[in-house]
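Just passing along the structure, written as structure tokens.
Every protein chain but one is kept in place in this view of the complex.
What follows is subunit A.
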Amino acid sequence: MAFPHRPDAPELPDFSMLKRLARDQLIYLLEQLPGKKDLFIEADLMSPLDRIANVSILKQHEVDKLYKVENKPALSSSEQLCFLVRPRIKNMRYIASLVNADKLAGRTRKYKVIFSPQKFYACEMVLEEEGIYGDVSCDEWAFSLLPLDVDLLSMELPEFFRDYFLEGDQRWINTVAQALHLLSTLYGPFPNCYGIGRCAKMAYELWRNLEEEEDGETKGRRPEIGHIFLLDRDVDFVTALCSQVVYEGLVDDTFRIKCGSVDFGPEVTSSDKSLKVLLNAEDKVFNEIRNEHFSNVFGFLSQKARNLQAQYDRRRGMDIKQMKNFVSQELKGLKQEHRLLSLHIGACESIMKKKTKQDFQELIKTEHALLEGFNIRESTSYIEEHIDRQVSPIESLRLMCLLSITENGDARCSSDTHYGPEHLLTFSNLRRAGLLTEQAPGDTLTAVESKVSKLVTDKAAGKITDAFSSLAKRSNFRAISKKLNLIPRVDGEYDLKVPRDMAYVFSGAYVPLSCRIIEQVLERRSWQGLDEVVRLLNCSDFAFTDMTKEDKASSESLRLILVVFLGGCTFSEISALRFLGREKGYRFIFLTTAVTNSARLMEAMSEVKA
């Protein structure tokens, strides 16, 4: 269990510095508003903030009371109000309503808005329009990298996915570039850069610009991380749409891991209260099972339970002195392990119960059939039945998307009639984002495209084609799968206990496309020989490599790889790459705009009231 790293695997850089940096910046900003103040925090920032600071730190910097930013009048009686928010229009309106109410009541207070991770001009415009520009002071808290684990950095920006991949808004690209710039200042330049996807390319270019402007910063530094790989989520939707079966992914799918911690309800804790549990490498039990296929986890946990019992049993026959030693030295560790063990056993049990209820087996079978491309008729009727039964609308949507992408839009369920009229907007969004593909829109697009290109000069026409390419593209999944060998040929049973390739994260049925691409490029140190794949991915213009001379990079750093997922990555992908790392003696570091899964992708596509 829990395969060890190869002895020559490099050490991971220490990312806890990022936390200190963020905390100290925040303290600095709070001190910019001297004196007692009430702090209003946006709900989405609370968990990330909890990971780097606590109440007493805030109190030390004269924060009196804490409030959540929500659409309610503020009851604060403080003379100074500080708002810690994401740069969103609705937050600006909320602040404006507060300030304007004060003005109306003839009350003067000091207001400060701290935008995290950065301020947007659209927000300032709203402040101006509402007549409070100048009444509030604005600042930026560039907290864009939260280390969730020793090898996982999250920007905690789930909205990146919708903003870019649905709306085509590039507002977060600068944030990504800034984050990469910070990493290179702290951990040295990256000698080898690779990337695929339109957004990846833009982020890379903007980052390079930044480095040039502030040149000298990283020059002369020895690189700590040898490679960086940027990847757009829409290069591989399929992997993110699959049900997860490695433990950490399954826990995320079942209980939703939020900002590195999970709320285990009474059904898991076997008590009457819920428990918030941090899930990371420090949890020794979790660390050993997180990357395992779920079927292995039971055996491991019972072995652990047996060992634990044996260790407790040693108490028998101890003399006083030995007992004293045992209590003072070992008992605490054993108790800790005991607590963790019972939590994860409870979680497994609860997962089993839920999954059995959902016919998980049948669901997985259908997914595998879709991935492999056989029995499409059967899968289609399974999905239709799934919709009819209204098991879960999000789940049905996910299956429809999986069917549509793997079959390149050729297969369709008679979904709409079954689905009911209320999902019209969601369907339209899914189509726009390329999660649902159909043949017809491709043709209409070309029509629009040619109409538009007649209007403009040739140079601009090229740009338009670019802009359309993400909309018009077809998935070509089947062809890509063949080219990259994503469906392993297995004689007999795939032994999930001793995985032979990354496919183990999907029960041996499918190698995650994103991870396979990364593996192939790292092996070649370029995109050479992958032209056809890149073409099929509709990324001919957006696959790039950039190498600098490697004389300064140590061989150790060359086995450290930073993978940047733009639009989110799943725990299954993380597990698969950790596996690849162990096989090849690499260590991967993950930087993602947010950790995602199929449900989150689907939810991001639904429309709610403004």
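Everything below uses one rule, namely that contacts are C-beta pairs under 8 Å (C-beta built on N, C-alpha and C of every residue); 3 or more make two chains touch, one makes a residue touch a chain; residues count from 1.
Everything that follows uses one rule, which is that contacts and distances are computed from a predicted model.
A.B. asks: Looking only at the UniProt record of the hidden chain, which name from "superoxide dismutase", "Coatomer subunit gamma", "Spermatogenesis-defective protein 39 homolog" or "Hemoglobin subunit epsilon-1" is the right one?
C.D. replies: Missing chain, per its UniProt entry: "Spermatogenesis-defective protein 39 homolog".
A.B. asks: Taking the full complex into account, find the residue in A:Ser302, A:Gln322, A:Ser392 or A:Ser555 that is in contact with the omitted chain.
C.D. replies: Of the listed residues, the one touching the omitted chain is A:Ser302.
A.B. asks: Which of these, A:His5, A:Lys335 or A:Arg500, touches the one chain of the complex that we don't see?
C.D. replies: Spelled out, the listed residue whose C-beta touches the missing chain is A:Lys335.
A.B. asks: Since one chain has been left out of the picture, which residues of subunit A touch it in the full complex?
C.D. replies: 13-14, 16-17, 20-21, 23-25, 27-28, 32, 41, 46-47, 49-50, 53-60, 64-68, 75, 77, 89, 118-122, 125-126, 137-140, 142, 163, 167-174, 182, 185-186, 202-203, 205-206, 209, 213, 217, 220, 263, 270, 273-276, 295, 298-299, 301-302, 304-306, 308-309, 312-313, 316, 332, 334-336, 338-339, 341-342, 345-346, 348-349, 352, 384-385, 387-390, 393, 414, 416-418, 420-422, 424-425, 428, 452, 455-456, 460, 463-464, 467-468, 607-610
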